Each structure stands twice: as C-alpha cells, then as structure tokens.
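Have a look at this one before I ask anything.
A protein chain is absent from this complex, but the other protein chains hold their places.
So, subunit A:
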Amino acid sequence: MKSTKIYEGSHLWIMFGRDENKPDNIIDSNQYMVRTKSHCLLLDPGGAEMFAAMMAAVLHYAPVEQITDLFASHQDPDVISSLGLWDQALTNAKLYAPAIWEGYLRHFGCESIKYMPIPDKGGTIKLDSVELQLIPAHYLHSSGNFHVYDPQAKILMSGDIGAALDAAGSPMFVDNFDAHTEKMRYFHQRWMPSNQAKNDWIGRVRKLDINILAPQHGRMFRGDDVKRFLDWFENLQVGIVV
C-alpha cells in the first residue's frame, strides 16, 4: 500500500491507498491518518480485506498503542468492515461514527473500542492540540454521513464526495480537472440520492478554507481544483435512477 504525506505542520496528514496487492474485485479506497504528538486518528480505515496492508502501512508512522481514534464517515463495508480487527488490535481506542449507525456498525465487532456517536448536527475530535470538525454530509450518500475538516491543515476529508472510479495506480492528485469529471460523473449521479442534500452541503463547504479535498476513492483535489469541483458538483443532477 502506498502512503503519501499530504500535510506536514504541527501534525501530519497521510493518505494511504493504491494497494497493488488488493484483490481485483474490490473497490480501491483511500484511507487517511492524522498523526499528532501522542495520538493517531485513522479516517475511514477500510474494509477487512485491506486491514493487514493498512496496519502494516500505518506502522511506518505510529506504534499500535498510539492508534487511539478511528473515524467512520458512514457504515459502508469499504469504510469500516475492518472494525472487528481494529477492535482486537487496539486498547483504549475510540470510534467516532454517525449516531444512527451505532447498532449497525457494532455488527462488525466493537467490544473494546468505545463508540462515540456523532449527533446529526456534527461535532469535534480533539487530538492533542489539534481540533478537527465533523461536518454533516447526510444523504451524501449515506443517510447518516460526516466529513472531517482540519482548519489548520485546510484539508476536508470528504468521504464519497469527490470520489472517482479511476484506473489502478492512478496519480494521487487530479492533474486535469476537465478530463477527471468523466471519472466522477456516474459515481455521483448514481450514488448520491438528493440534490437538496447536495446543495446544502455545498453551501456549508464553500464557507470553509480548503487546500485539499480528500475523497475516499480516486484522486485528491488541491488548490483551484477544489473550487472547480464544487462548481461542477453544484451543476450536476444527482439521484438519476428514479
């Protein structure tokens, strides 16, 4: 699994993905880590199939005992079906995940990890001196869905928004926005059910100062491509099947 530092300041942001040993028939996913002095948060840590590769990659940056926090943007298996394995590996860890999915996510196994239910309006995660904001993204695509915004690093981890169905081994960042839209169009139109929810999210996110938009699949957006993405998404009709 490849890892890329996407922010290095008072703390670190690392993106993990493009695992060459991943089985072909499971979707590639991006996992993220926020590393502070004594804590380590894994964002959408991935499916059970990816656990070994992900944990091995994480061990380059933090020891197991400092993986103290997990975040699941929603309940999908590619996001958090590895929960039962983290549950066996970690001691004194917390999982921040939508409150409405608690009873569902516990099916993956969550006995030693403390479930921290995120209320619909959002919340915060504190890691040493770093405070991350949990931004509501309900119905995009899951009915209980959150993104993570870091005002210091100016990174928005945007879950399935901005995701693309891209070729294996594709670059980490979008380099040609117009060409990239074709890799995102179907995904957003088919997976996102609500134009109303989409517009509500865009309104909220436009107020944030974002350098990097970091989705769970495909390439990340940086600089002007973040605004380009928001404009493109605003004009896209979603929920096209009905």
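One rule holds in what follows: a contact is a pair of C-beta atoms (placed from the backbone, for glycine too) under 8 Å apart; a residue touches a chain by one contact, two chains touch by 3 or more; residues count from 1.
Here is the rule we go by: contacts and distances are computed from a predicted model.
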item	value
Protein name, per the UniProt record, of whichever chain is missing from view ("Methyl-accepting chemotaxis protein", "Multiple sugar transport system permease protein", "Transcriptional regulator" or "Cell division ATP-binding protein FtsE")	"Methyl-accepting chemotaxis protein"
Chain not shown: contacting residue from A:I26, A:A52, A:A168 or A:I240	A:A52
Listed residues A:S10, A:S38, A:Q88 or A:Q237, member touching the removed chain	A:Q88
Touch list for subunit A against the chain that is not drawn	51-53, 55-56, 59-65, 84-85, 88-90, 109
